[in-house]
Every structure is written in structure tokens, then in C-alpha cells.
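What follows is a short report on a single structure.
Here we show just some of the chains, and they stay where they sit in the whole.
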Amino acid sequence: MTGTVAPWLATLTPAEHSIIVYSLSVAGLALFAFFAKSWVSRNEVTTRYRGSVYAGMTITGIAFLSYLLLVVEFAIGYHQRGGMWVPDANAELSWAPRYFDWTVTVPLLIVEFLAVATIVGGAARRLRAVGIAAAFLMISTGFIGGVVVDSGQSLVALGVWGGISGIFMVLLYVLIIYVMVKVGRDLAGTAAAASLRNAGILLLVTWFAYPIIFGLQGWGHGGAVTTWMQVILSVADIVAKVGFGVLIHKVATVRSALDVTAGEDTHPESIWISSEKLSGAIVPTTATDAHFLTRARSTADAHVDGR
Amino acid sequence: MTGTVAPWLATLTPAEHSIIVYSLSVAGLALFAFFAKSWVSRNEVTTRYRGSVYAGMTITGIAFLSYLLLVVEFAIGYHQRGGMWVPDANAELSWAPRYFDWTVTVPLLIVEFLAVATIVGGAARRLRAVGIAAAFLMISTGFIGGVVVDSGQSLVALGVWGGISGIFMVLLYVLIIYVMVKVGRDLAGTAAAASLRNAGILLLVTWFAYPIIFGLQGWGHGGAVTTWMQVILSVADIVAKVGFGVLIHKVATVRSALDVTAGEDTHPESIWISSEKLSGAIVPTTATDAHFLTRARSTADAHVDGR
């Protein structure tokens, strides 16, 4: 037989229904918290690394919107009948929006990761382009197999498109490991290297949850399976977006402080982590200081000449 | 007999209905006020203590969203019939979202508390990790007994999971008392120590309301009991989130002023409490001051080497 039953078609017990609405809501609220926190604290790292804050902020903002939709569709897509919760046509939208979210946020996770790495200039731009493309293709091909073809109930489509998606996933794993190794060497011995390594490991491990859930869609079904899938995906989203964001933010903070203390950059506020001062506040020189202007101009000339 | 009746299944008199909608709305509006105020005033404390402002802001933001849901579900979950308000299947969501909120906000309350304490570096990170884990487990195990098992109507589940939840609560009480004692010693004689002590006591006292309400779920029921529970939980949320936030903000403000006057930090605006000036405004040195750069660099080197 080549068919299966999509997870959003299973009838749920009251306990399963409560657990799913709990998982979705808690994930949504945690994502909202990180979004709001990133929005207001964006200027605490220097401009060099601020791209990572913007990425983390938009990732959790998008995911929050997605979870809002998941919660609403879960509320209106299931109806209590005879002590059980039975899904209707809307129930698919308590599952599919995850793919909408991932299509935009996984490429942004790569941007967030690279923004604090030690790869610079043209090399950074090329790696970023490859990573964004691979991430987009990994999710969109997965969506074709997991939702589009036969409403996600064709084992063949799950296998074929899952396989194609998997190729891009391998590519991303190579990219992540490459960055971890390079940063580990370039910043050896700093807290920045340690946190970036932890962030990379966290991605490598958490991302495993997604193909497993994807595979489960073809192998088993029923309320209990759907519940496990929703809980695991919610936890994975919290870890891969909020937990990852916290680690990347630490890298950005430590590297900002290193740049300030090395005289490579200025920052109007002192930088602290866990009540330990990493760098003091320092304001730029004023426009009348001719020497500074001269030095800065020559630095810029070297970088701005063409792409 | 091992069963009880969940609080969201009780029929309400018009007066009870009015009191509950009043409690939920007032709590929601008070939480909104603190959220908005924290958002716009975040830069009035130095970066060292600003984590507490972010925590207080996201706590009240999340709780505001949760109360918005409670109010909406309360409005659509009860219907006037024969002069009384009778609940339907939606009524559970005028109760359960409290657990969604607490699962994220109680760990953040620990973060808010520790962000103004005198524990620094690795010790702070370890204590924070333990506190976050304990807070998460306290709420999530409570949710299992209070909502998931038999729709919150099993006395056995209330007892067993309530007990497990209680263990983590004891752990958090120990943590809070430890911090109060340490800060009291480290900052003896300052307004910061007094306010932190008050904040700790406030948590210790207010949090008692939650297990009492949890226990009430197993011991009594009816519209009056449900009304008392909703009022007490709303008041407890205002006190433990807004009242606690005001006290912690005072600690952060006073400590910021102390750091500025001690020359340990700079702040572009003067710091006042109740129209009394605690510290004057002071801008950082400029990038050309070589001595500052040298001093800052050595400070940073000591902190940035490894995690």
C-alpha cells in the first residue's frame, strides 16, 4: 500500500488536545518574548554583528505569527464530539503553517549564524547565498512531499521529496560544520568560539527532529502520534530559534566587546555579561580630528572599490 | 470517590460573571501598562542591569496576551440562560491559558530576579540555569495534574503531580532566600538591598496563592469557588508580575546610579527616584584617549578567555 493518514486527520482525546494546545501556546509565547527582547535590545552589540540580532528578531517574529495561526486553526479546526476532538477541513492549517514559517526562517537562521562568524567579504557573501538557497530548497521540497502531493498521504512522495530535501540538509550540515571549525580556529580560546560551537551543535542535533517527524508521517498515525509530533516540533522550534538565538547573541556580544577593547570599533555603552564587564563605553572621535578622518578614508578606499 | 469538578464547568450568577470579567480585564490592563512602560523606559538603567527590564517587559507582555485570551474565551465560553451564565466547551480556555503563560513567565521571573543580584559570572549562569529548569518543571508538572489528566478532575492526579510540582517550588524558595541573604550582605545598607529583599518576600508570599488555588480545585467547586479562584489568581498575577517588577526596577535603578557614581559605568542621563537625584549624567571618554583603551583592554582580557 502507498498511502498513509495525514497527522491532522487523527481524532484526539481531551488530554491529547490539551497537550497540543499547551505546546503550541508555550512555543508561541516563548517566541514572542525573544522577538520583543531582540527588538528593544538591538543596539547592545556593535553594527558589525547586528545583522545577527535582526535575523534572530525576524525569525522569532515570523515564527510567532505562524504559531498564532497554528493556535487559532487548532482552536477552530477541532470540535468536541462524544468526549473526543474530531478534526475538520481547517485542521490541516494547524500543521501546514509550520512549512510557511520554516521557508523563511531557516534561510534566516543561516544568515544569523554567518553574521557572527569569522568569514568576511566576498567569501561571506558566497557562503550566505549558498546557505540561503539550500535552506529554502530543503523546506520547499519537503513541503511538496509532506503536504502538497495527495495531501501529504503518499508514501512515494514522502520518500522521493524527503530524499531531495535531505540532500540540501546534508549540504547545510557541511556548511555549519565548516563554520564551526573555522571560527574555532580563528577565535581559539575565547568565549565567542565556545558559544558559536555550542550554537552549531545545537542546530545539528535539533534539526534531526524534523526529518524524524517527517518520516513518522509515513509510518504511523493516530492521536498519540500526532500529539508527539506536535510536541516535538514545538520543542524543536523553541530550541532552534530561541536557544540558538541566545547563544548567537552571546557570540555577538563577546565579539563586540573584543572589537571595542582592540580599538577596532566604538560603542556608547559598556558591555556586560552576567554582571561581568567585558568592555567600557567609548565614544568616537569628533569631526575636527583630522588624523582620524585621514585614516578612516584610506581604510574605506580599500574596501569600497567595486563588489 | 476520586473525582472533582473542574472550576471552568461551574455555572455562574450574573454578579459572579461580572466580578470575573472585571478581575481578568483589570489584570490584563495593568499588565499592558507595565509592558508598555518597560518597553519605552528600558534605557534608564545601565546595560549591566538591563536584562531585568527585558525580563519584566516580556513577562508582562506574555501575561497580557494570556489575559487577552482569557477574556475572549470567557466572553465566548459562557452563555446567558435563565438568568445564569452556563459554560460550554470553550470555557476551559478561560482557565488553562494561565498555565501557558506561567510556563514561560515564571522562568523569566527568576531571570529578572537574578539580573539585579550580586552573583556574577559562572555562578550566576549556573544558578540561572537551575532556576529556569525548576520553574519550568514546577509549572508543567502542575499542568499535567491540573488540566491534562481526566481534564483536571482526578483527585489522585492533582495530588501526585501537585506534589512533584511542589518539590520544584521548594527548590525555588531556597534559591530566592539564598539570593536575598547574599544581596542583603553584599549591598548592606543601601536602598537596593531593601528593595530586593521586599521583592523576594513578595514572591515568597504571593506564590503561596497558586498551590492553594490548585488544592481548592480538588476540595470544592461551584460558581462562588470559581469566582474566588479567578479573583485571587488575577490579583496574584498583578502582584507577582507588576508589583515585583516595580521593586526589581528600583533595585536596577539604584545599582545603576551606584555604578555611575563609583566610576564603574557611564550613563547619558541623570538618574532620579521620586525627584531625588541619585547620579549625574556622564558620557564615556572618546576613542583618542589612549589610556582608557589600554585599561579597558586589560579588563576585558581577563573576562573573555573561555566560557
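We just call them A and B in the order they show up, numbering each chain from 1.
The definition used in the following text is that contacts are C-beta pairs under 8 Å (C-beta built on N, C-alpha and C of every residue); 3 or more make two chains touch, one makes a residue touch a chain.
Predicted model, so just to flag it, every value in this text is computed and none were measured.
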Field: Identical protein chains in the complete assembly, only 2 of which are shown
entry: 5
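Throughout what follows, only the chains that are shown with their structure count from here on.
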- line: Touching chain B in the complex, chain A uses residues 14-15, 18-19, 21-22, 25-26, 29-30, 32-33, 36-37, 40-41, 44, 75, 80, 189-192, 194-195, 254, 257-258, 260-263, 266, 268-286, 289, 292
- prompt: Which chain B residues qualify as touching chain A in the complex?
  reply: 39, 42, 46-48, 50, 54, 57-58, 61-62, 65-66, 89, 92-93, 96-97, 99-101, 103-104, 108, 118-122, 124-125, 143, 147-149, 151, 264-266, 268, 283-288, 292-293, 295-297, 299-301, 303-307
